[in-house]
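Only a single protein chain was left out; the remaining protein chains are all shown in position.
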Amino acid sequence: MKVQVLFFASLRELAGTHASQIVVEDGATVADLWGVLCARHPAVEPMSTSVSFAVNQEYTDRDHPLADGDEVALIPPVSGGCCAEADTDAC
Amino acid sequence: MKVQVLFFASLRELAGTHASQIVVEDGATVADLWGVLCARHPAVEPMSTSVSFAVNQEYTDRDHPLADGDEVALIPPVSGGCCAEADTDAC
Amino acid sequence: MFDIRKTPLDLDELVTAVSDPEAGAIATFIGTTRNHNDGRIVSTLEYEAYPEMAIAEMRKIGDIARERWSLKKIAIAHRIGLVPIGEASVIIAASSAHRVAAFEACHFAIDRLKEVVPIWKKEHFDGGEVWIGSQKGAAFPAGQDGPSR
Partner (left out) sequence: MFDIRKTPLDLDELVTAVSDPEAGAIATFIGTTRNHNDGRIVSTLEYEAYPEMAIAEMRKIGDIARERWSLKKIAIAHRIGLVPIGEASVIIAASSAHRVAAFEACHFAIDRLKEVVPIWKKEHFDGGEVWIGSQKGAAFPAGQDGPSR
């Protein structure tokens, strides 16, 4: 089955692409997809512990099973907004 | 000695005046002045427990001694701002 | 900026007053007159101030806020006279590097303003009018030395 993968921010730059159609085996999970992506774009591998995932625009666990046609977004740590709690935080 | 008394809001309406020059004895306190005012404007007397006082634009106790030329403001419970904490409060 | 005025308040003016190149956060509070209170339909709201002392008390609120929080700037403006229903009677703005200080200072300032700043509100409604606060046996503004009773 095929899923549409979206890359954002640092992951977009590391992968060198914003979107990619990926073929995965039936029953593949988000974690399996990440394995495929790391093989294809080794530069993203260091983000393994910090990346989050959204399937069809909802945050999901890594063991979430994918379905044909899913839109899977790779979400680096978010940093919108502004104005930190502490001096070391962003803005 | 003479002090300038300012009446605001409900007290202004009860007294029927915004400002009044009052002669008090040397050593008179804010409480003494209030007694003089209650005698002159009996309508203000029910405010005895709720009125606050400012001398020269600073909140003061009732036992504060007055000085010649003081500006004494009679301050009903304040109600500026808006938007109450609870449904029974103002705005 | 601490101001009492008879004309409409302008939010952008207060935001501009607290803007600062080092402030990443601005919190504002807008208090608007409403057409009902305590079950009454209010037709008109009127505010009266002891202007010189009200400005002095606002300044003190600003000083306390700056002592308690790491603020850049704070501004308070209150409208007096007739304030049409739906228009702002008070606006507060506070700026800081970090958002918690701006929120807490702004919240503190409106709470404190309602307690100590010599401004009074009169509601005109069908069948009467009332000075808010005076109808209940309210006491000396909280946080001040109370009068001897």
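Order of writing sets the labels: A, B and C. Residues in every chain begin at 1.
In this text, a residue touches a chain if its C-beta (ideal position, glycine included) is under 8 Å from a C-beta of that chain, and two chains touch if they have at least 3 such contacts.
This structure is a prediction, so every number in the text was calculated from the model and none was measured.
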Would you indicate which residue among C:Arg5, C:His107 or C:His124 is in contact with the undisplayed chain? C:His107
For the chain left out of this view, which of C:Ile4, C:Ala25 or C:Ile76 touches it? C:Ala25
Had the left-out chain been drawn, it would touch subunit A at residues 6, 8-10, 12-13, 30-31, 47, 49-50, 52-54, 57-63, 73, 75-83, 88, 90-91
In terms of residues, what is the contact footprint of the unshown chain on subunit C? 11-12, 15, 19, 21-36, 85-86, 97, 99-100, 102-103, 106-107, 110
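By our rule, only the chains that are shown with their structure count from here on.
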Please work out the Cα centroid separation of subunit B and subunit C, and write it as a whole number of Å. 22
Length of the line joining the C-alpha centres of subunit A and subunit C, rounded to whole Å: 47
